[in-house]
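What you see is the complex with one protein chain gone and the rest in place.
Showing chain A:
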Amino acid sequence: MTFSGFRVIREALTGHKGWTPLWRDPDPQPSYDIVIVGGGGHGLATAYHLAAVFGQARVAVLEKGYLGSGNIGRNTTIIRSNYLLPGNQPFYEFSMKLWERMEQDLNFNAMVSQRGILNLLHTDAQRDAYRRRGNAMLLSGADAELLDQAGVRRMYPWLNFDNARFPIKGGLLQRRAGTARHDGVAWGYARAADQRGVDIIQNCEVTGFRIEGGRVLGVETTRGYIGAGKVGVAAAGSSSRVMALAGLRLPIESHVLQAFVSEGLKPVIDGVITFGAGHFYVSQSDKGGLVFGGDIDGYNSYAQRGNLPVFEDVLEGGMALMPRIGRARLLRAWGGVMDMSMDGSPIIDRTPVEGLYLNAGWCYGGFKATPASGYAFAHLLATDTPHETATAYRLDRFARGHVIDEKGVGATPNLH
């Protein structure tokens, strides 16, 4: 089934009876060439790229719950390529370029909206830092503009410019950044992978690995043993738990991050804004809700829900930045479990177990990475060589002293 404007009109006129499920619901086969553990954005994007770009036909994605039940359906949907360090920025710009053609590639409306992200700055030192970051972005082929206060005022005249403690002095703008419909991204990749022969198997939890002579042979699951030539793990917040089944300890702590949405409002914010003094970021969904968030709760958690002190902290940040948010009522809040790595950057690499590959450590920023992470992980699984934009994401970089620490806070996952 191909989606098109014509198709939508035809279905509208015929009572929407012609739509069919977006993917099959197959039983697992006894074995596959490549098994992906985790049916989140990264696992599904990996399967899609394995089939579409690297010609792999016998691929399965195993998901312990339902598709989209993890962070891919819980994030605040911001996509951007405004990183600083050489190991990161080219990768995220590669991802941004994939976002720009994703809907055509997948024939699926993932509501990719390049509405721009504005990182506000409040001090002279921050202006210097953002100028440097903007230059790093330009060098990687991304777009960046440094705005002065007047420039920010033209975009968002209602921000709290004269806050006594944190006056807004300007901002770093990336116009090509924006948002996308998070679960739409999962559905789009799932459908496109399924169409190319990938088996997407839900309610199938991996409970162990069969490893002999240092080589992985397959996975034990709640739906029986499944043999595999190679296994790629993309289990996000559960990375440590899954890799412990293979006897590996990771440079990762799992933490909970909360997000919030207000009641639906008339259009007030047409882009993404981040506060540069506290941790607060906000955009407006197409339904009108203000979608916002801030810091992680800061303690190890697998609970998918957080505590009230972070509510208070995030909402205070919002009030400092845009006092009129105080009139809006909070509709919902939720949490997701993230794999916070020791340097705040991800891992896409082989592991000491032959045939077992790892995609992990995405912290609170893995949604924007979904297309490139899938591409790079598929590249690694198919060719046994890293993709050119992902060569720094090695598992042994901590031991070698080649950490990619954007924030420069060291091995303290809750500060990244």
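Here is the rule we use: contacts are C-beta pairs under 8 Å (C-beta built on N, C-alpha and C of every residue); 3 or more make two chains touch, one makes a residue touch a chain; residues count from 1.
Please note the rule applied: contacts and distances are computed from a predicted model.
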Chain not present in the shown complex, as UniProt names it (candidates "ABC transporter permease", "Peptide/nickel transport system ATP-binding protein", "NADH-quinone oxidoreductase subunit NuoB" or "Sarcosine oxidase subunit delta"): "Sarcosine oxidase subunit delta"
Contact with the hidden chain (one of A:8, A:57 or A:303): A:303
Chain not shown: contacting residue from A:88, A:254 or A:370: A:254
Interface with the undisplayed chain - residues on chain A: 238, 240-241, 244, 249-254, 298-303, 307, 309, 342, 398-399, 411-414
